[in-house]
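Got a structure for you, questions after.
The other protein chains are all here in position, but one chain of the complex has been omitted.
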Amino acid sequence: MGELRLMKGNEAIAEAAIRAGCDGYFGYPITPQSEVMEYLMAEKPYESTGMVVLQAESEVASINMLYGGAGTGKIVMTSSSSPGISLMQEGISYLAGTQLPALIVNIVRGGPGLGTIQPSQADYNQAVKGGGHGDYHMIVYAPASVQEMADFVATGFKAAFKYRTPVMILSDGAIGQMMEKVYLSDPVPRRTEEEIISQCPWATTGRPPTRDHNIITSLDLDPAGQERLNLVLQEKYRKIEENEVMYEEIECEDAEYIFTAFGLSARICQKAIELAREKGINVGLFRPITLFPFPKKEIRELGRKVKGIMVVEMNAGQMIEDVRLSVDSDIPIEHYGRFGGIIPTPDEIVNVLENKIIGD
Amino acid sequence: MEEKFARPEIRKPENIVYKRTDLLVDRPLSYCPGCGHGVVHRLLMEVIEEKDIVSKTIGISPVGCSVLAYDFLDVDMQGAAHGRAPALATAITRLWPDRYVFTYQGDGDLAAIGTAETIHACNRGENFTIIFINNGIYGMTGGQMAPTTLPGMRSSTSPYGRDVDIMGHPLKITELVANLPGTYYVTRQSVQTPGAVRKTKKALRKAFDNQDLNKGVSLVEVVSNCNSGWKMTPVQSNIWMEENMFPYYPLGDIKVEGTLVEK
Partner (left out) sequence: MAKMIGDIVIDIERCKGCEVCIAACPFEVIAMSEDVNSKGYRFATKVNDKCTGCTNCAIVCPDGVITVYRVKVAAE
């Protein structure tokens, strides 16, 4: 069944959330992601599914609303763009420290500072390396199409609850704003309160006589206790690295060279592959879909087969660090990036490939 | 130890007229001797016990002296980041509309770092109770100046007394939120005498009863002592509070049933 529609990436995220049985969205307007909340407010899911939609007074408030809602076992999400996500780092760190499930969508724009409202991938490090204080990770999905924007909502909720961890969809202003056809799966009903209470015994839903009171906190004044929590988190991240890696290989079978790119850059690289192959250069694309966990093993193996890797990002070179840490063969690994909302063209990419990698 | 004036003949369960509620976890409170937090904790749990709403109550603890409130209050609780308790409570009360939700916050938490969250939750008319302990100082952090520190009052970051020309004025946030349409009940109480304790308990009961009506935020401010921070004995600090805090933060109801009380 399901349904085929033409939608903006931001709208697809909102519609997918309603269909995934989301209980609450808490957000604050910021370009280029405002369509998420605008769509939800227009659709009024609070009248159809009972999903709460609330415009907060700030990103600080909306992430802390998310933190409160997540503590009660509900399926909750927020969305924002880079400067707003910076404000949310405190709350994301608390979500990680208290091991709560929540989905955060970042429709990245160029920075630093107020930057630009044009698309960027400069929040890779902030998303993948923690971002807030303390040792933690989020599971980070990088969609490259409107379809994946929709799909990763349900995927994200599932992973968030499976591991009790905050999850981020790291997209950008171009994918958020562009329209594509998208297949929407049938709606699943929101869980009942009884289901939530039985599925989330850790949640603060009100203490019945049958159990001790539940406490959700990231505070442990005893260093040994705080170290134990950190070890639990690290063990969880190892399990996530074992089980949750997602990636895509395009035309890698006969490739002598590889582009590595995520999200929008990966789409541009697909066109660059065509151009390069017309010139007789056998190049493929390795696209990490999860940025944490990073597909280390897969790219290492690929690195052993090819003559060079070119990492294409709309930033100054962030994911390239993970590529270099993963690859163990002695091949050139070079970066090509544009900033400030400028999207690289396929021609530029092929030129750089020829000059920086093949020319070596 | 031998008790000289004990009356063992009347120490029978049926003669008990006051005992610590079982909803306070059976462990020593972490507060300094004489601190008002302990009294407010107890009153809060008495109200929840008397309303018989444990299974429907969710509390939010702050950052500050009462950061560990969840260790003492035997209800489900979540610890907020500094100042963010009203944001957590907003989401919880919206996602679980039949739950009784409260935040427990100090003056630094509620009236400085959390001002935006406090004012906007109050202005939206969220259906939860805010318990606001105002002792005019950052107790846990070590006696620094708070938004509610009185003019001339010494603290570790106003060691010569709060100079309002340099440091600004104490914030009467309770009066401020009383003027917002989303607050239904706003009151200022204290817990230094038996009479004051009884009034505070009534105020807390009213605040929780108001959640049955779903008419907006109920905020109960308790002007309290911080004898450690103020560097006094507990009894001295209570007298100092009556003489100095009460004139600036007068006790009594400020807004009842959505209407400002005329003074």
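Letters A and B name the chains as they come in the text, with residue numbers starting at 1 for each one.
Simple rule for what comes next: a contact is a pair of C-beta atoms (placed from the backbone, for glycine too) under 8 Å apart; a residue touches a chain by one contact, two chains touch by 3 or more.
Owing to the predicted nature of the structure, the values given are computational and were not obtained by experimental measurement.
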Neighbouring shown chains of the undisplayed chain, as defined at the top: B
Would you indicate which residue among B:S66, B:T103 or B:Q192 is in contact with the undisplayed chain? B:Q192
Chain B residues touching the chain left out here are 1, 3-7, 10-12, 15-21, 24, 28-29, 31-39, 42, 191-194, 197-198, 233-235, 238
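One rule holds for everything that comes next: only the chains that are shown with their structure count from here on.
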Averaged over CA atoms, how far is the centre of chain A from the centre of chain B? Could you give it in whole Å? 40
Mind listing the chain A positions that touch chain B in their complex? 23-24, 26, 52, 54, 56-58, 60-62, 64-69, 71-72, 74, 76, 90-91, 94, 98, 193, 204-209, 213-219
Can you tell me which positions in chain B touch chain A when the two form their complex? 54-58, 60-61, 67-68, 70-71, 73-81, 84, 87-92, 94-96, 99, 116-117, 120
